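Every protein chain of the complex appears in place save one, which is left out.
Each chain gets a letter, A and B, in the order it is written, and its residues are counted from 1.
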Amino acid sequence: MNSVIKGAGYVLVHAPDMVLHAGTTQTTEKIVNPDSEYLKELPNHIRSYEDVVAYMPNQTYIGNMTPEELAEHEQPWVGKNMENAQRYGKFGEIMPQDEFLVLMQVCDVFELVYLDKEFVSATKDKLAADPVIGEDIMAKVAEGIDGAEIKRLVDEEHAEPLYHMGNLVGCVKRAHDVDVNLSAHVMFENIACKASSVLALLHAVKAAGIDKADVEYVIDCAEEACGDMNQRGGGNFAKAAAEVAGLVNASGSDLRGFCAAPAHAMIEAASLVKAGSYKTVIVTAGGCTAKLGMNGKDHVKKGLPAIEDVLGGFAVVISANDGVNPEINLDMLGRHCVGTGSAPQNVIGSLVAAPLAKGGLKITDVDKYSPEMQNPDITKPAGAGDVPLANYKMIGALAVKNGELDKKELASFPAKHGLVGWAPTQGHIPSGAPYIGFAREDILAGKINRAMIIGKGSLFLGRMTNLFDGVSFTIQPNSGAQAEEGVSEEKVKGLIAKAMKEFAETLMADADAE
Amino acid sequence: MDLENQKRVKEFAEQYGPENIVVLLGAAEGEASGLAAETVTAGDPTFAGPLTGVSLGLTVYHICEPEIKAEVDEQVYEDQISMMEMVLDVDDIVNEMSSIREQYCKYL
Partner (left out) sequence: MSILSGKKVIIIGDRDGIPGPAIEECAKTAGAEVVFSSTECFV
């Protein structure tokens, strides 16, 4: 019996000071070209929290706007703020930087993160007001230390400074005097990744309506590595985040595969559940501070804001078949193999056409494809084009080559079977995953019948292989089959009622929007 | 262009002589192709990498340009590139590349 997608959480963290101080484009520039015009100009291109919340792709990410609604607005979307934009959405939230710094401190269990006590007292209550932040988390907020001591730790003890609105408000100490894997900078990156994963986990649990104690396993598919000099990527982000999120019955592990990792992790989770190993598994990923402002030079040069100013996180709850929620079909998995080659047509063939052929389906039988959903506002000015659109053109072109689509229909293929991109360039975050929450809803509502999630990864960046990578899977309506135990008729009725209610709310929201 | 790649381009130009080298690009659109081409001819326009202020003037083409396509085995081109040829704006790429070559290539 196939596993089902019970719900998903999507979070963004506004990180303006981290763009300036932690993004590798900026840190590299400070080394090779410290007096550059770019570094002088960049601070004038940082967006306010309000602008980040009102930015339509961000509102789409947290579920306050559908991809279809976003597509109705002409690109670029930057500068066209949404009215009445909200911090919270049905999938998650856009957390401001100050609250996130406190959450980072909560996520540090080795006394490495220190915050200014005045900053903590000014911020604490704001974080406590977040509906997913419980008393268990607030109990871990430390009082903070004197600003002068923070400055000393930064100046004399190699601590990584933490800024908010240009002010030094805290630091991350190094966890070892010699080991570069535990340096202050690495600890900062890892704790930021962990904290955004925790936030995503909390929202996913809420969205799926499950009990925290139900979660038996967590798979982290981010792109950071934690470990020490004897085991550089030892792990385990998954269990570390599950601990803070209060998933007391969960174990977990990390899965890595660059941007393809979320799709790999979803398949692994669905398989573990289908096999009966675990009943409920969450796939989670936090964000990547290094990628903040990655294409900032191009954005600044073109007079745009530095749009890569948010950390992304997501978490998807996969559980045993409840007879209601959409299923992950494991009989039609796409796989880029060692022998597939790197020609784009081979890549798309192995990820799209080959798995569909296994199920006797054509490319046009999939209603919506979700490959890499990078926001074109970010990638187009940087010379990478519109990544989702390029993927749809490739899929359409393959359908033409295979005789499944008339060449005349190629032009309309992307709009019909595709989506516009709304995800920040946080590596693994845009890769297929952003659509899972919407796909679940659209299938429950009967709007679509089949969605394909495609993850692709640039393995060559790790200099271990020149190979490309990717996997794909399809999501389909529930076949009505139920797990043998644990799901009563009453529960099913409850789930149906919940789904109907959600659908009704969507309709009402649509009506309101009109 | 990636800083490490700039370093390698510079080293190869020194090792083999710039007149013996051809750079082939696979960029996704015209502007990015032009910037990469400018980097290996006039120098890094972003002033970030080892090719800043270094005008190698190398011969540079995009793999989708007709001159290159004509020299590649037809079947191999079909297998490796043809689908992307349908996807990319080849005219835009050709325009950008030609403009950079006319201005900065020293060995045409």
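Everything below uses one rule, namely that a residue touches a chain if its C-beta (ideal position, glycine included) is under 8 Å from a C-beta of that chain, and two chains touch if they have at least 3 such contacts.
Since the structure is predicted, the reported quantities are computational estimates derived from the model, not experimental observations.
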Shown chains touched by the chain that is not drawn here: A, B
Among listed residues B:36, B:86 or B:100, the absent chain is touched only by B:36
Just one of A:293, A:383, A:396 or A:414 touches the chain that is missing; which is it? A:383
Footprint left on chain B by the chain that the document does not show: 1-2, 5, 8-9, 12, 16, 20-29, 32, 36, 40, 58-59, 61, 63-64, 67-68, 71-73, 76-77, 79-81, 84, 88
Residues of chain A in contact with the chain that isn't shown? 259, 294-295, 341-344, 372, 374, 379, 382-385, 387, 390, 425, 427, 430, 458, 460-461, 466, 468
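Here is the rule we go by: only the chains that are shown with their structure count from here on.
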If you look only at chain A, which of its residues touch chain B in the complex? 28-29, 32-33, 36, 297, 343-346, 348, 382-385, 390, 393-394, 397-398, 401
Of chain B, residues touching chain A in the complex: 3, 27-29, 31-32, 35, 46-49, 79-84, 86-87
